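Please read the structure below before turning to the comments.
A single protein chain has been omitted; all remaining protein chains appear in their positions.
Chain nomenclature is as follows: A, B, C and D, assigned in order of appearance, with residue numbering initiated at 1 for each chain independently.
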Amino acid sequence: MTTVEADPVQTGQAVVSLDSVSKQYGSGSNALLALDKVSLTVRKGEFVCLLGASGCGKSTLLSLIAGLDKISAGTLDIGGRHVSLMFQEAALFPWLSVSGNVELPMRLRGVARAERKQRAEELLDIVRLKGFGDKRPHELSGGMRQRVALARALAQNADILLMDEPFGALDAMTRDILHDELERIWREQELTVVFVTHNVREAVRLGDRVILLSSRPGRVIEDFPVTHERPRRIDSPEVAGQAAEITDRLRAEVARHAN
Amino acid sequence: MTTVEADPVQTGQAVVSLDSVSKQYGSGSNALLALDKVSLTVRKGEFVCLLGASGCGKSTLLSLIAGLDKISAGTLDIGGRHVSLMFQEAALFPWLSVSGNVELPMRLRGVARAERKQRAEELLDIVRLKGFGDKRPHELSGGMRQRVALARALAQNADILLMDEPFGALDAMTRDILHDELERIWREQELTVVFVTHNVREAVRLGDRVILLSSRPGRVIEDFPVTHERPRRIDSPEVAGQAAEITDRLRAEVARHAN
Amino acid sequence: MPIKYPSARAGLEGVTGSLPAPVEKPDAAKDRITGLDALELGGKSEKGSLGKRFWRSAWPKLLAIGIVVLVWQIVVWAEWKPVYVLPGPATVFEDLGTLIKTGDFWDGVRVTMLRAVTGFGLAVLIGTIVGAAVSRFTPLRAAIGSLITGLQTMPSIMWFPLAILLFQLSESAILFVVVIGAAPSVANGLISGIDYVPRTWLRVGQVLGMTGFAKYRHLILPASLPSFISGLKQGWAFSWRSLMAGELLVIVPGALSIGVRMQQARDLNESSLVISFIIVVLVIGILIDVLFNAADNALRKRWGLTGS
Amino acid sequence: MPIKYPSARAGLEGVTGSLPAPVEKPDAAKDRITGLDALELGGKSEKGSLGKRFWRSAWPKLLAIGIVVLVWQIVVWAEWKPVYVLPGPATVFEDLGTLIKTGDFWDGVRVTMLRAVTGFGLAVLIGTIVGAAVSRFTPLRAAIGSLITGLQTMPSIMWFPLAILLFQLSESAILFVVVIGAAPSVANGLISGIDYVPRTWLRVGQVLGMTGFAKYRHLILPASLPSFISGLKQGWAFSWRSLMAGELLVIVPGALSIGVRMQQARDLNESSLVISFIIVVLVIGILIDVLFNAADNALRKRWGLTGS
Partner (left out) sequence: GGDDDKGSASGEAGAIRLGYFPNITHAPALIGVKNGLFQQALGSTKLETKTFNAGPAAIEALFSGAIDATYIGPNPAINGWATSKGTALKIIAGSTSGGAGLVVRQGINSVADLKGKKIATPQLGNTQDVALRAYLKSNGLNADQQGGGDVSVLPQDNATAVQAFAQGAIDGAWVPEPNLSRMVLESKGKILVNEKDLWPNGQFVTTHLIVTQEFLKKYPATVKKLLQGHIAAVKYISTDNAGAQKAANEQLAALSGKPLKDEILASAFKNLQFTNDPIASSLYASAQHAEDVGLLKPVDLKGIYDLGPLNELLKADGQPAVSDAAAS
């Protein structure tokens, strides 16, 4: 199995570039090579989806890009851009109310009180949580917390948005709505998005490219460009078709790994 | 909208029975009616799937059945049976290793050391985490943690297994494997399962019945029996067909709520 | 093990009967359930008049006090020790009554509390700064981390020479003893709180771009608040104990501080007065603890840690 | 704010050059990366000989001590106070040297440490039981919860009459003073730890059918361990301070305990000896803190709280 170099057709400016990045956890007999020489370039305004089996290193990759962990080898460059990461777990702060959590990134930027109140309300509206601003995180359901985390990530106004299974705990309808909203925001704000999901259709619905990672160690094994015209519908035949193709490839990879 | 009384065709013994159960959080102006007069009977050996929009009260319902929260009105009876609940978040104990977490329910039951070691290994093998027994929870990926939580729930040997989006963070392949395993265990141990999910196909793949909850307040609005013969495949046309039907119903409900 | 929850159901089965069948208007249903909830949660809810709420939290205390006084009285009646060694409750309460009726006593309480509050405030300030600094800079931690606990084990009395050297016989000398007694606790509470801030939150903070002061203000301090508060509680205990010793350093004629009065009662071997002062100190300690607990409870409520 | 992580990349960019191009055998690649990791994490890794590791944690301490001694020496040279009030380091270390060369001193240390360990052990036992009971039973909490902090604020010296009443002048009287000084801290640490056990874990415990002792053994105690350890630390400080006071109660023929020796040094106004004892007490305090820290670090490592 040789490493497949991602070579996107787009010609925009490289915003995230990884060059044979490896990440190893632990050391000695306890060592675990989570990522092995991953090379990847994400261009400005691109929407890249990451797919891979459970434990293959998707979250690890995001945290490396966000600068939360040190890479063990290789080079990684994001050109000092602002990064926002939506974690796999909601990780809201229990001492803040829902709107307090959403307002926090704005407070840190020094946004005026009235403005951030209003913006938080807008964002909560976007994630369909209007009227929940005064609740505490523990009073929300799992899916609601995830949506608050999304609102908080959007409040960061970052250049690069990294999302780790953001819609995993949502029902299909709410998720469809949020797909539309996310797509709109991505376009309007010219965001660069790296999006981790287990839902292949979701990946095809949203992504410009879908990148497949192998398991232990995580390597880039395939890079599917998605060319259907937007707006796409998750249950459209084109999306379903390409999703089936990618699923087959993924299935083959998981099967290979199982042997 | 009138409450639909669940009236299963099976004739087994009622294991879980709810009679107009209501649950309200908070009080006064802050009150939130999460469940409103839910009546539901689950019979011995049944596999019931719960579907509903994010925040409609599915987790609340499970925690009421498990006796974790007090019901505000109505009656609930599980006849003193052992209940095991797999939470929406993995909620592993950080001070125990992976196998320590899985062994814990057995330790509490007083199972001998050697036996529980062996059983834990079996269970980790079932959830495809062989060799991860000595890791700590923080060294696992999100999906891996969820699988450990599943192994822990299975280790409880309970009569009733409540599962809250157990496979939400798993890729399709791993999930398929676990579907098979869960089905096998359910059959062999004659478990009664209440299973919350957002994936309608998953619900049809696994359930004897699929129950639809409405949002705020949560009410039972539909009870679909699933009669396709087992073993089912998640991508089989029958499953896809009934899933589409249920999805439409769900979509209508969410749309109604949005207005 | 079967999971049982009789209390939840027991209370409800009776209630069910009174529930009218299907209700169409959701609002009405809501109201009714609110009513039921109030009934069901009667023992726990925060509702009820202030007086009732007070009574609910007060009766176990009163009972406890009653039992202690009773046992004490029985021991006295049994004449285990002569009354001038172990006076009875009646004598002590009489003395206590006379004591607290004097303006002098309240002047003393004022003087002492003023010192305690100032000293504790300073200790909190210094302890917080030191704790934050130590947990932030690794070499500093290695250098003085352990010293903090070391300092704490030093009996206040050993600081007297240094206090006099630095501050002569002034109020500052007392404050010095109090601060050096309490600040390490505060710092330790903060350090241990910071050390146990969950990794996920730290990572969230990093992603949100928190650095330096903002990180402390918005993440570290609120996240370590529980441990910090328990550090404050301990710090208070240390500062109070140090104060009782420290007040013997400088005696300002006029208003006699509690520490001096206590020492005098001991010097004069007036058992009844000694016990009176034990009671006074206990009561002050308990009142302060009640304040801390109020803060703690508010915090736990906000964090969603109350209830089962 | 742009997120920067120069340290992560700075270290790596240099390293990259030395990485040979594509490697086929994953094992070989793994080994190489292990090597790189070790290099990169050099400053932090737990590897390296015992001596090196010791040195790494020791140098900031030595530096700190060096600075303190230097400042002290400068103050002495400046003749701010006569040498018999503030003796120089040389004098003190000479006295300290003579002191610790006597067998008597070590006998005293032995006597005192024995008391401290016994008293602290008892305090931990009692504090744990009381803390667990108080946090378990609501009426008990209402009754004596606040009393615990109240007791803590009581200066040890006020317990002397009671200690003599109950135990005459025996070792038990000393232990009583120590235990009553330290147990409240231990209990408070446990209580606050229990109060802050995340709700999710409690619910998991309930689902797993944990009740009574098993719940404490398998859930509450491990979950509240961080706070419990910090309570133990504070409890140690209290017990040591109480002991220093308590040792003046009873003098057992044979070896003179540290508390008595300290008091004597003070009574004789021998500054140099007083400072020597301050150093002795500090060193003992620091050594004990190092033990606690070791426990704490092991715990944090298990919980996955080390590293960024």
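What we mean here is this: a contact is a pair of C-beta atoms (placed from the backbone, for glycine too) under 8 Å apart; a residue touches a chain by one contact, two chains touch by 3 or more.
Note that this is a predicted model, so its numbers are computed, not measured.
Contacts of the undisplayed chain with visible chains (whole complex): C, D. When the omitted chain is restored, the residue from D:68, D:90, D:251 or D:291 that touches it is D:251.
For the chain missing from the display, the contacting residue among D:64, D:122 or D:164 is D:164, taking the whole complex into account. Only one residue in the set C:183, C:265, C:286 or C:299 touches the chain that does not appear here, and it is C:265. Think of the hidden chain as still there; on subunit C it touches residues 81-82, 84-85, 104, 108, 160-161, 164-165, 168-169, 248-251, 253, 256, 260-261, 263-270, 273. Within the complete assembly, residues 81-82, 84-85, 160-161, 164-165, 168-169, 248-256, 260, 263-264, 266-271 of subunit D touch the chain that is not shown.
As a convention for this text, only the chains that are shown with their structure count from here on.
Both subunit B and subunit C are touched by A, D.
Centre-to-centre, using mean CA coordinates, subunit B is 46 Å away from subunit D. In whole angstrom, the spacing between the mean C-alpha positions of subunit C and subunit D is 22. Contacts with at least two other chains are made by residues 1-3, 199, 206-207, 209, 304, 308 of subunit D. With touch defined as above, residues shared between interfaces to two or more other chains in subunit B number as follows: 66-68, 82-83, 89, 108, 138-139. Here subunit C touches subunit A in the complex through residues 200-201, 203-204, 206-210, 214, 218-219, 222-223, 225, 299, 302-304, going by the rule given at the top.
By the touch rule above, subunit D contacts subunit C in their complex via residues 1-3, 57, 59-61, 63-64, 81, 85-86, 139-140, 142-158, 160-161, 165, 184-185, 188-189, 192, 195-196, 198-199, 202, 206-207, 209, 211, 226-227, 229-231, 233-234, 236-238, 240-241, 244-245, 262, 266, 271, 274, 277-278, 281-286, 288-290, 292-293, 296, 300, 304-305, 308. The touching residues of subunit A, when paired with subunit B in their complex, are 25-26, 32, 51-55, 57-60, 88-89, 139-144, 147, 164-165, 168-175, 198, 200, 247, 250-251, 254-255.
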